[in-house]
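Missing here is one protein chain; the remaining ones are kept as they sit in the complex.
Up next, chain A:
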Amino acid sequence: MFVRGLKRKCFDGEEDIEGTLAGIKAIPSYNLQRQSLLDMSLVKLQLCHMLVEPNLCRSVLIANTVRQIQEEMTQDGTWQMINTQSTGQASLDRLVSTDILCRSSRDQAEGKHVPGYGTFNKDFESDQAQDSSETMSTASSVQAPRNLQSNVWEMENPQENKGNFQKSLDQIFETLENKSPNSVEDLFSEVDSSYYDLDTMLTGMMSNTKMGHCDSLETFSSPTNTASNSNCKSDLNDLDHIVEILVES
């Protein structure tokens, strides 16, 4: 199970290749487990989001778990540099895969647990300041296992939008918030009920467009819970426009 502090092998240049290989196998296992927990949590959150009456306590607990995993992943240096944009027809596993925040090289250098581990990450990052001396010393010794590791990384990290992760979490809470009395929600409930369709969700339509969608929600949200009719009408027109975009994408 996920006992934190699973012992990881420390790499240094003198360790033999076999030992290193065994160590590497232990690490992805923990990471894979953690990743699958993260994926599961995100699916649960998305499904929460789709339910008619989300259970707030459950959503909060799952979101906190996701945050915790994210924090640990950024501390461990298991961040990913993802540049490709997710397409409108992203599949479900893309939908649930997370985006891990990139960190500065300062954190990289501090990664005590697995310096070699950190080296693998550097290969995948293009815009991080590299500590070249560190790279050099460990590069040669871990030449062989690197391929294995890189395969694992590709497996674990399909393409996602950069920096989407935190946004997704916030969006989920925003939308949960929108379940409460809010003039925007009124408009929304009339506009497009397929928004809450699980099928629509799963085709990935929402993942790509939700961000823009929620941004526009920000502009519409009013502080009070009573909105005049005229406000509603003009907002409705704008929302119609947005929904058209959503449907077309």
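Points to keep in mind about this one:
Quick note on the criterion: a contact is a pair of C-beta atoms (placed from the backbone, for glycine too) under 8 Å apart; a residue touches a chain by one contact, two chains touch by 3 or more; residues count from 1.
We adopt the following convention: contacts and distances are computed from a predicted model.
When the unshown chain is looked up in UniProt, the name that turns up among "Glutaredoxin-C9", "Ammonium transporter", "Serine/threonine-protein phosphatase 2A 55 kDa regulatory subunit B" or "GPI transamidase component PIG-T-like" is "Serine/threonine-protein phosphatase 2A 55 kDa regulatory subunit B". In the full complex, chain A makes contact with the omitted chain through residues 1-4, 34, 37, 40, 44, 52-53, 55-58, 60-61, 63-65, 68-69, 169-170, 173-174, 176-177, 179-181, 185-186, 189, 193.
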